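Structure below; questions to follow.
The chains shown are only part of the set, and none of them has been moved.
Order of writing sets the chain letters: A, B, C and D. Residues in each chain are counted from 1.
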Amino acid sequence: MSMIEFHDVQKYYGKFHALKDINLTIDAGETVVLIGPSGSGKSSLIRTVNGLDPIRDGKLIVNGFDLADKKTNVNLIRKDVGMVFQHFNLYNNKNVLENIMLAPRIVLKRPEKENRDLAMKLLEKVGLADKANNMPAQLSGGQKQRIAIARSLAMKPKCLLFDEPTSALDPEMIDDVLNVMKDIAENSNMTMLVVTHEMGFARDVADRVIFMADGRIIEDDSTEKFFGDQPTTQRARDFMSKISGH
Amino acid sequence: MLDIITTQWHPLLNGLWNTILCSLIALVGSLVIGTFFALLEISKYRIVRLIGSIYVEVFRNIPLLVIAMGFFLIVPMYIAKISGFAAGTIGLTLYTSAFIAETVRAGINSVEGGQLEGALANGLTHAQAMRYIILPQAFRVVIPPLGNQFINLVKNSSVLAFVAGFDLMYEGNLIANDTLQTMPTYFIVGILYLIITLPLSYYMRYLEKKLA
Amino acid sequence: MQNFINAYSWINIRFLLQGLWVTIEISVASIICSFIIGTFLGIIRYAKIKYLSAIVGFIIDLIRNLPLLLIIFFTYFGLPNIGIKPEIIPAAIMALTVFESSMVAEIVRSGINSIDYGQTEGALANGLTKWQALRLIVLPQAIKNMLPALVSQFISLVKDTSLATIIVLPELMYHAQIIYGQNTNYIIPMFVALAVLYFIVCYSLSLLARYLDRHLA
Amino acid sequence: SSVAKKDVLKADQESNRITWGVKADTRLFGLENIRTGKLEGFEIDLAKAMTKEILGPKGKATFVPVTSSTRVPLLKNGNIDAIMATMTITPEREKQVDFTKSYFDAVQSLLVKKGSPVKNIQDLNKAGEVILGVSGSNSVKNVAKYAPKAKVLQLSDYAQAMTALKSKQGNALTTDNGILYGMASENPGYEVVGGNFTKEPYGIAVNKNQEPFRNKLNWALERLEKNGTYNRLLLKWFGNVKGFNYQEMKR
């Protein structure tokens, strides 16, 4: 069963053609890593999936809903599709626990006790149970990102989107976040679409690697093929050699 | 209403001119004085900061009418003869400068700290960094709020009416009293104010968009 | 000097304080009303609702660009032409509210814009609706940013109540005028008293704002 | 509008009440007594007497304080029935409102610092001379006729004008002599000069098309003049004003 289907999707910012002829199907439970140079359209693609950015043309079906259809209630999709941002976007005016409990309470009307129990369980899972009452400003970047992941998980989504979740972090914080992500990928049947430059993570966890450039999908390989042989295209090979080691 | 325009256009134009003149003088004056006190307020030295904030708090928290009246009635008794226009314009300048000082100070604070550090590390002195790097960026940020201050300034220039400054409101009051056509007169006066302030506020909006 | 002593007789001071009380009452009422209405209008402008936002924006611009004196005048003398005949105090509150709401609306709009859009996106992606994101996440943060500008505006409001002397609102400025109507020599003592009383009220307001600023999470 | 169609006299007789627009900040004519909160002055007493005359001993006079800028809009909107607020009858104003006959023939003089070279209005007819007045009063328009070369500054109230004179913002202050004598007694260094160079007849203003009301007001005024009430009020308010010749004003 497919979770995300792009059919000839086109996206524009004004006159700028940001996504060109995107065709892509991601099955439920798959973990897909999306890479490519800056400005290639990775964020644009991932943000269309939960309707943060609109598409101009084509068909985009997420969790059975058609995003190109104006009548689709985008909130129904967002309930089941969580997102984790590069800059965390924790609610600055709420403490950690409230960050996690807010959406389930308001959107899912989850009973308070159940809500709190799940929130605490998730905080333990990401290793931050002791920070429940901290404000976001009192956390390090790596801690913030783990809270952001817990916040998304609290909605019990079927699918999670990650847009460079570790690239704003100090290097020694990165593993904590990646480990949480690995745990989700391996121990649940979440669908995951991850934009990242962490090749170790991609190699270990991804089922597929997609390479984008200039708004197009240039490669769509199994992880074995991408890392084992070499990418097919010259573009992707150049890119890989440039980022190796950073 | 038409007869007011046909018979009273002369005092109305005269009032409009004085309102514009007063506003221009006060605009330049308050910008200079306000920036000066903004710089005092962010000084390293506590005593200088104190002087800056006393000035700002005093002029910000007293009604403009009281300040203008002070210049019109009290200054000539002890210091020097001063016309109503001058008294009102000085009062308006000082009053507005307190608000501008606050605005500019906020603007300076909003320029991210890296800009100052970059300049210092590059060898510039604190004063040079202010002059070449921070203030130019701060002014860009404060253009929208400054625009609001200038619109307020134009409207506040109606304080001249109370010190016989021959501005638009003063002439309007006289016309209303002579002709007893109060509502029509003030309606025309209102439109004349809008002729100054509306373009100003749309220009500010345009600048704000352009600089964003 | 004798003028000051005579002018500051207890009976005159009491009369001034009565005026001050009216000033405070009118100010508080207008602050509350204009805060509520201004926030509402600011949100409408921010939300870019087709036609509505543009119309509201135009009306706000019109009001913002007129001297308050004229708005007071039009409220008190213009409204009866359409069948509403307010008393002096409601008329003063109405005029101040109309004027200050349009100022507050602008402050609210730019306050909301000052919050990183990531906060909204985080909330949307988390499943909240736009309105929930605004109400629960963005507005509470924006209010903190808006506080200095709002307080400046409310300080202006307190001072602006004095313009309502024109419709004989029995506030501080008007009472001072009555007092020096008895004896022209009282005028300077009265202006000094006005400066002090307005300063006390307005400065307390800025101190309150500073306190809130420090204690708002 | 409905205000214009209403017969004010009839309405007042039904409600047994006349609403007057009066001054609240002008000594001798209409000033709020800050001890009692009541309005006091010649115009107040005269308005009360006229009310009783028209409506009978149970008739009530209600007072609404007005300023120069608000009195006419208040009248036109029907907030007040009549204006008795030191309002001079002028042909220009008669286009907008109707006046009764004059109820007080003020005469206009000048107030100057003692020893000033200014002795009369002609002395002020020079470039560079500045005359102070109160905005909205007709007296400033008069001086423009007698001394066209002088500059006229109009201030919001008498106290401001008087203080401006002390601050040398002008060479002379002009208005009705009753008020000038009052200010001279508060400020010993100043004197009234220039004789009474013009008359300032004060009238009661009512809305247009209220002939019955205006006629009734004229009738009441005449009765008060005849039965001595008018002179008694004149004596009460102006008898003690030093320099003011109230005998001349008697009717």
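Simple rule for what comes next: a contact is a pair of C-beta atoms (placed from the backbone, for glycine too) under 8 Å apart; a residue touches a chain by one contact, two chains touch by 3 or more.
This structure is a prediction, so every number in the text was calculated from the model and none was measured.
Undergrad: Could you list how many of each labelled chain the entire complex holds?
TA: A x2, B x1, C x1, D x1
FYI, only the chains that are shown with their structure count from here on.
Undergrad: For subunit A, which other chain has the most distant CA centre?
TA: Result for max centroid distance from subunit A is chain D.
Undergrad: State which chain is most central when centres are taken as means of Cα atoms.
TA: Taking the mean of all protein C-alpha atoms as reference, the closest chain is C.
Undergrad: CA centre of subunit A versus CA centre of subunit C: separation in Å?
TA: Measuring from centre to centre gives 46 Å for this pair.
Undergrad: Quick check: how many Å separate the C-alpha centres of subunit A and subunit B?
TA: Measuring from centre to centre gives 51 Å for this pair.
Undergrad: Using mean C-alpha positions as chain centres, tell me how far subunit A is from subunit D in Å, no decimals.
TA: Result: the chain centres lie 81 Å from each other.
Undergrad: Out of subunit B, which residues touch more than one other chain, so two or more?
TA: Each of 69, 73-74, 182-183 in subunit B touches at least two other chains.
Undergrad: Which subunit C residues sit where two or more other chains touch them?
TA: Only 73, 77, 187-188 qualify.
Undergrad: So which chains actually touch one another? I want all the pairs, not just one.
TA: A-C, B-C, B-D, C-D
Undergrad: In their shared complex, at which residues does subunit C touch subunit D?
TA: Listed in rising order, the residues of subunit C that touch subunit D are 11-12, 15, 73, 76-77, 80-81, 85, 165-168, 175, 177-188.
Undergrad: Going by the contact rule at the top, pick out the subunit A residues touching subunit C in the complex.
TA: Those in contact with subunit C are residues 50, 52, 75, 78-79, 82-83, 85, 87-94, 102-103, 106-108, 135, 148, 151-152, 155, 161.
Undergrad: Where on subunit D does subunit C make contact in their complex?
TA: So the residues of subunit D in touch with subunit C come to 1, 24-27, 31-32, 34-35, 64-67, 69-70, 73-74, 77-79, 157-160, 162-163, 183, 186-187.
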